[in-house]
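In what follows, a structure is listed as structure tokens, so that the remarks can point back to it.
Right, chain A next:
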Amino acid sequence: MSKYSTTHRVTPVTRAGSDPAFFSCWDIHSYYGESYIVQGVSFDVREGEVLALLGRNGAGKTSTLRSIARVDSPQVTHGEIWLDHKPLHSMKSHEAAQNGVALVPEDRRIIAGMTVEENLILSQIAPPIGWSIERIYDHFPRLAERRAQEATTLSGGEQQMLAVARALARDIKLLLLDEPYEGLAPVIVHEIERIVDGIKKLGITTIIVEQNAVAALRLADRAIILDMGQVVFDGLAQEVLDNEDLRQQYLAI
Partner candidate 1 sequence: MSDDKSKTSELSRRGFIKVGAAALTAANMPMFFVKDAWAAKDFRNNPGNAGSVKFGFNVPQTGAYADEGADELRAYKLAVKHINGEGDGGMLNTMKPLTLKGNGILGKKLEYVTGDTQTKSDAARASAKRMIEKDGVVMITGGSSSGVAVAVQGLCQEMGVIFMAGLTHSNDTTGKDKRRYGFRHFFNAYMSGKALGPVLKEEMGTDRKAYHLTADYTWGWTQEESIKNTTEALGWQTTAAVKTPVGAGDFSQYITPVLNSGADVLILNHYGKDMINSLTQAVQFGLRDKQVNGKNFEIVVPLFSRLMAQGAGENIKGILGTTNWNWSLQDEGSKAFVKSFGQEYGFPPSMAAHTCYVQALLYANAVEQAGTFYPPEVIKTLEGFKFDGMGNGPTEYRAEDHQCFKDVLVVRGNQNPTSQFDLLQVQKIVPRSEVEYDAKIFGGELGPYEV
Partner candidate 2 sequence: MDAIFLQILNGLDKGGAYALIALGLTLVFGTLGVVNFAHGALFMLGAFCAITLEKILTISMKVKDESITFFDAYKEQPYLEIWFGDFGTTIIDWSVPISILLAIPVMLLIGLVMERGLIKHFYKRPHAEQILVTFGLAIVLQEIVKSFFGANPIPSPAPEIFSGSAPIGVLLGLGESVVYPWWRLIYLLFSGIIIFAVFAFLQFTTFGMVVRAGMHDRETVGLLGINVEHRFTIVFGIAAVVAGLAGVMYAPILPPDYHMGMDFLVLSFVVVVVGGMGSLGGAVAAGFLLGILQSFASMNEVKAIIPGIDQIIIYLVAVVIILVRPRGLMGRKGVMED
């Protein structure tokens, strides 16, 4: 299990369930078919906290998020995931979603062949329902303008907005943001950053995965660095910004 252990390896301080952490995952192991991707990841998130999940390409960041959201692949073979005293590890993705998890995937996954509004309606079919569609339109006037447009014809930034809006349309406890800035022009990145900042102000617990570590760290309270499927650092966001060795070794910045 620990053939990739490194000097920075952090032993989990809490065992999930035994500590009243709002969100907690403990020793999760996930596989894509034969390949072993997440190799014993453990961490906690406090309510309202924003956590940046960092690491190089292939370090297992997206896989960790997907493991938490309980989608079919990667397959979690071991470990526990708790959100607000509910055992996510024994749920399927739709059950996890009904218990307040929302994943905004890296490629946004806007449903093709449907309008903006239909994409929003779709996210309000299953409970618990969050913002009303009117409130979303108030908040994202760009989406209101394009409500009848086929959603996949939106620009990248607008699609990202829609993906986030889709999460807000549900009553969520944990937002998982996967590469929200990826592939967007700098101007748009600023806009999305403002939106994410707004979400933080709403007090929604968030885990953000981002290649652009600096941008993520600006936003995050805490950071975790993954390397080869394992947690090699768990500390304050500021610490990562301060520790150049760490950044060079694991983030190449």
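As a convention for this text, a residue touches a chain if its C-beta (ideal position, glycine included) is under 8 Å from a C-beta of that chain, and two chains touch if they have at least 3 such contacts; residues count from 1.
As a selection rule, all candidates are chains of the complex that A comes from, given by their letters.
Just so you know, these numbers come straight off a predicted model, no measurement behind them.
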Given options 1 or 2, the chain of this complex that touches chain A: 2
Residues of chain A defined as touching candidate 2 within the complex: 69, 71-72, 92-94, 97-98, 102-103, 105, 109, 111-114, 118, 121-123, 125-127, 166, 170
